[in-house]
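The complex appears here minus one protein chain, its other protein chains still in place.
Lettered A and B in written order, each chain numbered from 1.
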Amino acid sequence: MRKKIVVLMILLLCIGFSLFAQEGEYTPSDALDMIWLFLGASLVFIMQAGFAMVETGLTRAKNSTNIVMKNLMDFCLGAIVYWAIGWGLMYGKNALGGLIGASDFFKAPMDGGRDAANFYRDWFFQVVFAATSATIVSGAMAERTQFKSYLIYTCFISAIIYPISGHWIWGGGWLSELGFHDFAGSTVVHSVGGWAALMGAIVIGPRIGKYIKSPDGKTSVKAFPGHSIPLAMLGVFLLWFGWYGFNGASTLSGSSPDIARVCVTTTLAASAGTIGALFTSWIWFKKPDASMSMNGALAGLVAITAPCGVVSPGASVVIGLIGGILVVLAVEFIDKVLKIDDPVGASSVHLVCGIFGTLAVGIWGNVEGTAVGLLHGGGFHQLGAQILGVISVGAWAAATSFILFKIIKAITGLRVSPKEEMIGLDITEHKAEAYTGFQIFSNM
Amino acid sequence: MRKKIVVLMILLLCIGFSLFAQEGEYTPSDALDMIWLFLGASLVFIMQAGFAMVETGLTRAKNSTNIVMKNLMDFCLGAIVYWAIGWGLMYGKNALGGLIGASDFFKAPMDGGRDAANFYRDWFFQVVFAATSATIVSGAMAERTQFKSYLIYTCFISAIIYPISGHWIWGGGWLSELGFHDFAGSTVVHSVGGWAALMGAIVIGPRIGKYIKSPDGKTSVKAFPGHSIPLAMLGVFLLWFGWYGFNGASTLSGSSPDIARVCVTTTLAASAGTIGALFTSWIWFKKPDASMSMNGALAGLVAITAPCGVVSPGASVVIGLIGGILVVLAVEFIDKVLKIDDPVGASSVHLVCGIFGTLAVGIWGNVEGTAVGLLHGGGFHQLGAQILGVISVGAWAAATSFILFKIIKAITGLRVSPKEEMIGLDITEHKAEAYTGFQIFSNM
Partner (left out) sequence: MRKKIVVLMILLLCIGFSLFAQEGEYTPSDALDMIWLFLGASLVFIMQAGFAMVETGLTRAKNSTNIVMKNLMDFCLGAIVYWAIGWGLMYGKNALGGLIGASDFFKAPMDGGRDAANFYRDWFFQVVFAATSATIVSGAMAERTQFKSYLIYTCFISAIIYPISGHWIWGGGWLSELGFHDFAGSTVVHSVGGWAALMGAIVIGPRIGKYIKSPDGKTSVKAFPGHSIPLAMLGVFLLWFGWYGFNGASTLSGSSPDIARVCVTTTLAASAGTIGALFTSWIWFKKPDASMSMNGALAGLVAITAPCGVVSPGASVVIGLIGGILVVLAVEFIDKVLKIDDPVGASSVHLVCGIFGTLAVGIWGNVEGTAVGLLHGGGFHQLGAQILGVISVGAWAAATSFILFKIIKAITGLRVSPKEEMIGLDITEHKAEAYTGFQIFSNM
């Protein structure tokens, strides 16, 4: 009897809270969501440092100021344009039949109410995702891109390319209505950035000396080792750390019990990805390769980003492991077979594993009502939606970024001169060495 | 009807909670505040790593152990003296007519009650701010200060100089009563540290070879480039990351909807500051300068620290942009015109932009009942309070730190010998190189 009264009281209380909420009161549950998304977004922000360290560590010392400057500026320019334009295209009210959002540009409510607070919260959480997508490209076009051209590109991806396909999936657009599932952004963030990276690497062409044709017609492929493996490793750890915010806080609610599953699958997939890449490189190249292992960690993280909320720990190990193996194959294929010069393997990590992770939802998905994959009796329904999403977002991101790079190339030029490339972009673009005082062999 | 009953129940419940709270029960709201301030403080703590990386990256390799040791020790000594003395001066009961606090020295409650918990929580959140203020100085006096003299200085700023002006503003002292508004510490933290930095740089004088008079009476100014731009950039990202705790958690309440606005204005101002400094350096010096851009990010962050809770996103972009332009002008003015040698630009970032940010509250402030600035119909009332605060805190911090450095100089000496300076402080002060095994040109 007493229990029934208590239960009744709590029910009444919950109704009361929700009534209040409808009327715009800021509830304890809002407060929890606020600090959850705030801290999650801060974690995602530090991924910028992770990208900067990975990319500078895996490229040559003579270009290391240039690459960290690109990482800094793509966030800064991206944040401004994403506030001005991007948010409205991504989360504004549906226009053109759900193809874009079209409201809330330059949004700036000045009241202290619940709606304003939640808008600011959501914007902060979204801008760091947009910046992640943009910064993927800097590594793929490293060591040969004009600084000013990169700044132009980054404005367009953050203002237009990323937000529009983002709208289709997270902004209530047409793909979300078809049941496409991308929990934290294997497609929305990583494959969009990955397509742009691949298109950029294709349009700008390989670095001088990368592919050399010998008189007998054979092409030899040169590797340019990075200048600081410890910094690159630091970057991997920072990215992994930030990824807990990326995947974890993508529950969007601090009250969601799913947070726990997400962090476990993220941890296991990243671990398995590293192991997969380590042993693949060990068996194939006869050495436990450091840069492959680091890319393996990132591959596992990218691959689990879409399915992290709907798969079992065992499946996350399998997904990560496949991601780790895949990234080694992709790096070799893109480098040696396609002869596309992506200095840090960005397209292998973010595009190839982003696609794989998106499809993984349709294979290993295991949560009734959210995403049920092939292996758990879901048939081809979910997998079909995932394939459709991969293709349509891929077509959008590849086409627009290809055209964008072509236009930039035609108007301002995309690439530095051969002489500048040989000297190094730190001196030629920024008039300063990165490591003043150190004896460095700049032709390395 | 049902709704009225529910509302009544919730009202009763709230009253009940507040009654409990008055009687010292630890409420769910306290728990939220606890984890919010704890995590915020942890984020502010990592700013120490950010300062260490920025300062070591922007100075020469031969002094890089010395500078990170200063960063480590100013936190460690600062924490102990801030517990013993500083907290009591800053947050103790008003004495001398509100000029200082004077109670709670060596505070150490051993019960598990609400008051004890909240004291420990607040102390932890405040000590990391005190340490931020102290560590600003190490960069400005880099490459020529005796290690032991720096340790003496740092005890005094954390125990006495910072807490006393802090008391005026955050401890319930006289400036807070006049309506001075400094949300997260543009003045309390940054300009106090910035004044000490400027005074330190003046008292100790420029590095050998920095300003060289030619026979015709003209002075040439030499630049000493930093030894690792990637590490400096890492430091900027870590500082920015930590700043989310610095500004965000300065709401002091995890239930505050203002957290969201703060993080958006912080992000936009930092971004705009970077852009402002980048383009100023690009136009002025014909190069997109890396160290100016990094200082621009910090300038935007310092400038938005006071007004982050009371301005619109648009205003935060303007404030950041001006901060970023201002920092380039200030670095050049202090270096070339005043001929004060501040190796990392600490006074330009923290003092100049700290003052600007404090005044910005009186110009762009836009929240009724908190701070309404000139541009929003507030007249000169708020701006007047801000100017008064800038002047009075400036007079206090500049005078006391100038005297302090003069006394240290007279008693123990402030500066290493010219020979030690040429060799580098790592060898002479710490008997060890920072980069053993690397070929380094130590005269660089």
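As a working rule, contacts are C-beta pairs under 8 Å (C-beta built on N, C-alpha and C of every residue); 3 or more make two chains touch, one makes a residue touch a chain.
Given the structure is predicted, the values throughout are model-derived calculations rather than measurements.
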Q | Selected from B:A49, B:A159 or B:I322 as touching the chain missing from the view | A | B:A49
Q.
Out of A:G97, A:P257 or A:G377, which residue would touch the omitted chain in the full complex?
A. A:P257
Q.
Touch as defined at the start, partner being the missing chain; which of B:E143, B:D182, B:D289 or B:E429 qualifies?
A. B:E429
**Q.** Candidate in contact with the missing chain, chosen from A:M110, A:L234 or A:L252
**A.** A:L234
Q. On subunit B, what residues meet the omitted chain?
A. 9, 12-13, 15-17, 19-20, 26, 28, 30-32, 34-35, 38-39, 41-42, 45-46, 48-49, 52-53, 56-57, 64-65, 68-69, 71-73, 75-80, 83, 106-108, 110, 112-114, 116-121, 123-124, 127, 147-148, 228, 231, 234, 426, 429-439
Q | Residues in subunit A touching the chain absent from view | A | 2-3, 5-7, 9-10, 13, 28-29, 32, 35-36, 39, 43, 60-62, 225-230, 233-234, 236-238, 240-241, 244-245, 248, 254-261, 263-264, 267-268, 270-272, 274-275, 278, 285, 287-291, 293-294, 297, 312-314, 317, 366-367, 435, 438-442, 444
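By definition in this document, only the chains that are shown with their structure count from here on.
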Q.
Please tell me the distance, in whole Å, between the geometric centres of subunit A and subunit B computed from their C-alpha atoms.
A. 32
